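With one protein chain removed, the remaining protein chains of the complex are shown where they sit.
Think of it as A and B in the order they're written, each chain with its own count starting at 1.
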Amino acid sequence: MLKRLIQSREALLTGAIMLLLALIFSRFPGFVTPANLANVFNDTAPLILLAIGQMIVILTRCIDLSVAANLALTGMVVSMINVAAPGLPIALIVVIAVGLGTLLGMVNGLLVWKLAIPPIVVTLGTMTIFRGLIFVISDGKWVNSHEMSPAFKAFPRTEILGLPVLGWTAVIAVIVFSVVMTRTSLGRAIYAAGGNPRAATYAGINVGKTQFWAFTISGALAGLTGYLWVSRFAVSYVDIAGGFELDVVAACVIGGVSIMGGMGTVVGALLGALFLGIIKNALPVVDVSPFWQLAISGGAIIIAVALNAKANRVKGRIILKRAERAS
Amino acid sequence: MLKKPDTFLPTDDGTGETAVLALDGITKRFPGVIALSGVSLRLIPGKVTALIGENGAGKSTVVKILTGIYQPDGGAMLVDELPTVFPAPQVAAEHGVTAIHQETVLFDELSVAENIFLGHAPRGRFGLIDLKAMIARSRDILESIGAGIDPEQKLKDLGIAKKHLVAIARALSIDARVVIMDEPTAALSHKEIEELYELVESLKSQGKAILFISHKFDEIFRIADNYTVFRDGQMIGKGAMADVSEVDLVTMMVGRDVSQIFPQRASNPGETVLKVEGYAHPTEFEDISFTLRKGQILGFYGLVGAGRSEFMQALFGITRPSRGRIEIDGITAQITSPADAIENGIVYVPEDRGQQGAILDLPIFQNVTLPSLGRISGNGFLKLAQEFALAREYTERLDLRAASLDTHVGTLSGGNQQKVVIAKWLATRPKVIILDEPTKGVDIGSKAAVHEFMAELAAQGLAVIMVSSEIPEILGMSDRVIVMREGRIVTELAQGDMRPETLVRHAAGI
Partner (left out) sequence: MNTSSRTIPDRLRSPLEQRLKSWETLLLLVAIGIFVANSLASPYFLNAWNLSDATFNFTEKAMIAFAMALLIISGEIDLSVASIIALASTAMGAAVQMGVGTPGLVLIGLGVGLLCGAFNGVLVTRFGLPSIVVTIGTMSLFRGISYIVLGDQAFRGYPASFSWFGQGYVWWVISFEFVLFAIIAVIYAVLLHKTNFGRAVYAIGNNATGAMFSGIRVQRVKFTLFLLTGLMSGIAAICLTARLGSTRPSIATGWELEIVTMVVLGGVSILGGSGTIVGVVIAAFVMGLVTFGLGLLNVPGIVMSIVIGALLIGVIALPRLWSMWRAR
């Protein structure tokens, strides 16, 4: 039992994060205070939200490169709605954001499910289309802070028990999707469809449909994050969260999600996102140029995927009895 | 129309017992092959029925029909004597039919309990999966079959034997009425096999109907109540185990007079071309030594999983041996990749034709010339005319049937695909050709052609290694036979000593 715990990826990653924090603490104790850690968590919340969605997609042997563009498009739509109708209740804004994100995710899902187009092609395509649509609807203009209603901007920043709503959203998402992935038949189907598509078909699971739902979930989370992002930073324009999809994939790979499908957990995605979030927030503190961040996450992806591959080398069939005993 | 074989009325098999699941005159065709022609099978509650036949007799096709993966082209399936169809795997599962396959088709990354209950997990509050109940029930089932497995463990941490037990537990969890066991003991140790027998007994006493597929006569006689024998997609015989002897079963399995359909050939071996000494692999085989002469056909016989293919793949450079050396024409050869092997004159016709043998989406001529590109090109540039000439020369020698040489290999029948693969290797002008199950999935007509050609190759001085699980093929073609069991050579038999019973005994270790 203990052995299994130590070997688990999540434990390894928690250890790495602790080590990282200890290193920073030894030089800059101020970084590791509850208030600042809450701050870091809050700052990482969008990455956590998207990483959960991405993990679910990757579990089904797909990839969603359109999440950041989905986020930006949804963000632009809700901020323009806010400008046009400042009185609209925030609850409705959230519903619109989630709804639009879901719809965009479903477009990806349908193309993958019904037309069997490779997910990387679909989402590379929708990524550019979504970005282009932002320009079309906004005419390339920014929606600035002073144009947004106070309530629109206040929602993600409202603090409850020391953590802003943005952070709480990530907490709730982690809990909800942990339950979905372990306690519902959809969650089990997602693991089965990615882990062994053929066996999943034999067990009565529709693999394409499961992939469709994975993209839908990823889209819904991207839409929700879209609203939270533009309201938190109080600005919306074509290029927000540009290239963020790579951070999201990086968080998943670092969190032990296998690109071959079927392997990964919500907690893993959370830890992977936190790892990147802590580095990003610590860089200015330890006086390293923020320009290092891109290279560090790239390096982390490569190291993580190499470690994943090593841990999952398939063992061959064993014929010799002697070898069976020894193993 | 296919004629129905001697029909048994579904309700009457001489015992007056009703079958929970029965096949009546089932036919299944694949392009180029008739896999099953009018076969019948009856599974009785509380009885173990053994399904016996050589590789390619149609056993796995039957399993796939019973579990709803394939749909039959003719005949009837009866559940509780009522005609039924299984259009999809889940329908078969709903009718309580479950199979434990040769290769455990379960999910490595899920826990044991999740594997057992995937698709029918107990629900708790809010319709969520009740993890506690799922684990508790898994534990109960695992205990009931005497498996000391922690249901919360991930499946990938289990060995093959325990994965089998999980598959059995899954079968029990859906309250199966019919349990199909396809070579369940192939990868198990002696102790584990004993435990499996006990399990089968307890399943019987619970009134489940069991279809038991095995090559091993000792276990069939130990646990089966009834038998059904298939040969070449037809049902040859059926009855109670008590009324039959091992010799009867072998005769039914093998059937025909062996010498008649194989080419007559005079054994006329030349000098030694291949010498293998002490080849070993950490997990697959050990201490393999033999020599092979020009013009000789050396048969390798054994049960599925005896390590024959694994050894051949090491000889061909796919995997690396941990010990041992080989000599070709008296010179030590270093083989670390298939390219090395081909350069040294060793070529391999694999059993898995679609994945390893041919490249199905490329045209015939490109498949044939793939390992010989150096011979049809100058300075790395291809010469199309020479390429077609080379492809033509060897496909015509093999009497290939195809519309044109730029037809994709995937559109050909199994037998013609095999001819393309063999032509590909002959074009490299090899010294030793290894044929792994050369006639598996090949129709009768092409089988004879492949055999005839093999004889011709040997007559021309090529050294041939033939891995086969079909006794007639081994007996009809080989000059010598090496029998392997559990990764080791058990015996080597010269032509005079080769008898079906001897081969089966050595291979099964009885």
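FYI, contacts are C-beta pairs under 8 Å (C-beta built on N, C-alpha and C of every residue); 3 or more make two chains touch, one makes a residue touch a chain.
Being a predicted model, the structure only gives us computed values, none of them experimental.
K.L.:
So which of B:27, B:98, B:226 or B:395 would be touching the chain we can't see?
P.N.:
Checking the options B:27, B:98, B:226 or B:395, the one contacting the hidden chain is B:395.
K.L.:
Just one of A:126, A:201, A:216 or A:265 touches the chain that is missing; which is it?
P.N.:
Of the candidates A:126, A:201, A:216 or A:265, A:126 is in touch with the missing chain.
K.L.:
Using the document's definition of touch, tell me which of B:342, B:422 or B:463 contacts the absent chain.
P.N.:
The missing chain is touched by B:342.
K.L.:
In the whole complex, what residues of chain A lie against the chain that is missing from view?
P.N.:
These residues of chain A touch the chain that is not shown: 63, 111, 115-118, 120-122, 124-129, 131-133, 135-136, 140, 238, 246, 249-250, 253, 259-260, 289, 291-302, 305-306, 309.
K.L.:
Touching the absent chain: which residues on chain B qualify?
P.N.:
Touch with the absent chain occurs at residues 316, 318, 337-339, 341-342, 348, 350, 355-362, 365-366, 370-371, 373-374, 377, 380-382, 388, 392, 395-400, 402-407, 424, 452-453, 456.
Simple rule for what comes next: only the chains that are shown with their structure count from here on.
K.L.:
With centres defined as the mean C-alpha position, give me the chain A-chain B separation in Å.
P.N.:
A distance of 44 Å separates the two centres.
K.L.:
What residues on chain B touch chain A, complex-wise?
P.N.:
These residues of chain B touch chain A: 67, 69, 88-90, 93, 105-110, 114, 118-119, 121, 127-129, 131, 153, 157, 159-160, 187, 189, 282-286, 305-307, 310, 486-487.
K.L.:
For the complex, give me every residue of chain A touching chain B.
P.N.:
4, 179, 182-185, 188, 191-192, 195-196, 198-205, 262-263, 316-324, 327
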